[in-house]
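The structure that follows is given in the form of structure tokens.
Every protein chain but one is kept in place in this view of the complex.
What follows is chain A.
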Amino acid sequence: MATITLDTVRKVYAGDVEAVKGVSIDIADSEFIVLVGPSGCGKSTLLRMIAGLEDITTGEIKIGDRLVNKVDPADRDIAMVFQNYALYPHMSVYNNLAYGLKNRGMAKEEIDRRVKEAARILEIGDYLDRKPRALSGGQRQRVAMGRAIVREPAAFLFDEPLSNLDAKLRVQMRVEIKRLQQSLGTTSVYVTHDQLEAMTLADRLVVLNGGNIEQIGAPIEVYDKPASTFVASFIGSPAMNLLNVKADGDGLSLENGAGLSGSNAKGKDSYIVGIRPEHLQVVDGPSSGDGVNLEVSVDVLEPVGAESFVYASFPDGGPEIVVRVSSHARHEPGEKMHLHADAKDVHFFDSSTGRRID
């Protein structure tokens, strides 16, 4: 158990590919950090630098008080769970778990105790004599977890450990990982591109974009106050509605003309306005309440069970609007719809930088 400190860490690959551009994060002891972002944003690179599998171009990484830039992966006191599990194909499950401990010269009885304990927690006790190829994907995943926990490391590093599992198993393992991490209290860094996984697991989210940190914060904080349009559209599903608007005196208007009304000018000429699908209320007629009022026509109704989503558009084009409605609501394609969002639920972003304006 330890803190992990990243200080302006950069990674430049051969051929001048700058995968990570000066990232600083202070990870507290026992904290569960999730690195999230689209493919190619540098999540794995960052994680692999913490693991020691990738050299650090510039910057410093500390685990606890120890600077680990030049420390061998085996000496960093970390354990990593790989996307494809990376189990040793020629070793039994037992030996897969025991291998790292044996190499550290641990006593046989202690190894046996730890392996049995991990097997009990992860319910893999029945397969200890099997080779990995005789296990299902879910079982392999558990073995990979087991290999990490027997080491009782200062930190767990996960690189998309669930992405090879089917949807149901993924949810199940997600809960299990969370429970395990809470009971062990081991500092964890978890990489995923699945925003739902990120939201549910994280104590704090780190949203990465093109090698830069867009935002760090508790999941709900990131959801409620996205720091940029990038975060706004990445976190939350369906994504936040983003509209280009012009300041029009005291009010606002959609770039392509009518259809939007509201006040709340913040002293700029143009904005990007963001509204989450659940904050748009369907109202009976044209509303002029404080906030944003839209008039759209229904394209598609998408029921997902507990709720439904309406995909709608403006009469004269422009961006698609997604609205969350109750699962019992009936809306026909082509139907006119009046929408209202309260002023407190409307996010403003700078139209050129995309940064949040409060």
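General remarks:
Criterion: contacts are C-beta pairs under 8 Å (C-beta built on N, C-alpha and C of every residue); 3 or more make two chains touch, one makes a residue touch a chain; residues count from 1.
Assume contacts and distances are computed from a predicted model.
Per UniProt, the protein behind the absent chain is "sn-glycerol-3-phosphate transport system permease protein UgpA"; the candidates were "Amino acid ABC transporter membrane protein 2 (PAAT family)", "Sarcosine oxidase subunit delta", "2Fe-2S ferredoxin-type domain-containing protein" or "sn-glycerol-3-phosphate transport system permease protein UgpA". Of the candidate positions A:G100, A:G138, A:G210 or A:G354, contact with the unshown chain belongs to A:G100. Check A:H90, A:R113, A:R179 or A:K336 against the missing chain and you find that the one touching it is A:H90. Contact with the undisplayed chain is limited, among A:D72, A:D269 or A:E332, to A:D72.
The chain not shown here touches chain A at positions 51-53, 72-76, 78-80, 82-84, 86-90, 99-100, 103, 133, 147.
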